[in-house]
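Have a look at this one.
One chain of protein is taken out of this complex; the other chains stay put.
The block that comes next holds chain A.
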Amino acid sequence: MELLYAASVGLLVSCGVFLILRSRTFPVVLGLTMLSYAVNLFLFSSGRLSLNSAVVLGQSSEYADPLPQAFVLTAIVIGFAMTAFVVILSIRARADLGNDHVNGHVPEINNKRKV
């Protein structure tokens, strides 16, 4: 289970980093979302992975650490707000700057190719 879990976090992070390094805002926003998914999974695992264990006392023989779950919840809420903001900001940037590049201008090479 640990290997699968770690591999999926790693995959999400690498996809996220790859997408964040793109030059257009849409992939960047997607990359940020993926990175935040990876972070949420990672935070969740910081209380160690276990099966069939409850966080409420008296419910099962084994107990899970409730704190990482609270962290993840907080991180999800904050991440959701931030993603909403960055989506709106990218749309505004697309309207204001006339293109969807993070730098605000279309690179020279693309222009030449069009001509």
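A few remarks follow.
As a convention for this text, a residue touches a chain if its C-beta (ideal position, glycine included) is under 8 Å from a C-beta of that chain, and two chains touch if they have at least 3 such contacts; residues count from 1.
Here, contacts and distances are computed from a predicted model.
Per UniProt, the protein behind the absent chain is "Monovalent cation/H+ antiporter subunit D"; the candidates were "Nucleoside-binding protein", "Gfo/Idh/MocA family oxidoreductase", "Monovalent cation/H+ antiporter subunit D" or "Carbon starvation CstA family protein". Residues of chain A that touch the chain left out of the display are 20, 25, 28, 32, 35-36, 38-39, 42-43, 45-48, 67-68, 71, 74-75, 78-79, 81-82, 85-86, 89-90, 92-93, 96-97, 102-104.
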